[in-house]
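Of the protein chains in this complex, all but one are displayed in their positions.
== subunit A ==
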Amino acid sequence: MISTNSTGEPALRIENLDKYYGTFQALRGINLSVQRGEKIVVCGPSGSGKSTMIRCINRLEQHNGGRIAVLGTELNDDVGNIDEIRREVGMVFQHFNLFPHMTVLENCMISPMIVRKQPRAQAEATARHYLEKVRIPEQAMKYPSQLSGGQQQRVAIARALCMQPQIMLFDEPTSALDPEMVSEVLDVMVTLASEGMTMICVTHEMGFARRVADRVLFMDGGEILEEAPPDEFFTSSRNERTRQFVSQVLGH
């Protein structure tokens, strides 16, 4: 499904990324390279800069130093580049952020129709396809506030997928959900991963990380302190902060 580009350009390349909020430095010299089809899980304590990092990738935050290149396109002040990157990068938020004045179907169709200039019939077919995929085709004509949290988050995933992005960003997609709804969202994400989507997920769902992640990143104080495959990350981390964090989230 995802076309592998022959240029060998990675899906995402971040070099020496710095980000300041006023005088406060939220990101310090981040380096990260993500290949097409790779799944990255980012974890770390609150305030460590996880959200800031992935929000820099689609320019919801503007970085102050270093370089970001998404699918070979450099992220800079060029509005054309920003538009191009946002078309190819989908994002799912902690609080769903659905448009409350549009039905589920409209939420999914609006951007393909306006940004991708798809005809209505095609946009609707795509929307219904992805709603099917996140297992809520029957909710298409409802409004977001008529759905449960888990359903809303699945709509949000479908909405992002309707743009047929090449990279998906997830910022704690399950942490605003009631426990019984977490798995329905994670299941959708696992399916997406198995189909080869390039994914960067900020999450503390360690079961999910074990199952799908190629690499787990641990962030603290605006830096990536550790980067390892899940097995190694959970069992034999060399870093003291990481071990402490892992034991906390695993509840030992």
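What we mean here is this: a contact is a pair of C-beta atoms (placed from the backbone, for glycine too) under 8 Å apart; a residue touches a chain by one contact, two chains touch by 3 or more; residues count from 1.
Assume contacts and distances are computed from a predicted model.
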Chain not present in the shown complex, as UniProt names it (candidates "ABC transporter permease subunit", "Anti-anti-sigma factor", "Fe-S cluster scaffold complex subunit SufC" or "protein-glutamate methylesterase"): "ABC transporter permease subunit"
Sole residue of A:V41, A:I68 or A:L105 that reaches the chain not shown, by the stated touch rule: A:L105
Given A:H95, A:H129, A:R210 or A:R241, the one touching the chain that is not displayed: A:H95
Touching the absent chain when the full complex is considered, from A:I14, A:C56 or A:A160: A:A160
Those residues of subunit A which, in the complete complex, touch the missing chain: 58, 60, 83, 86-87, 89-91, 93, 95-103, 105-106, 109-111, 113-115, 119-120, 124, 142-150, 152, 156, 159-160, 163, 176-178, 181
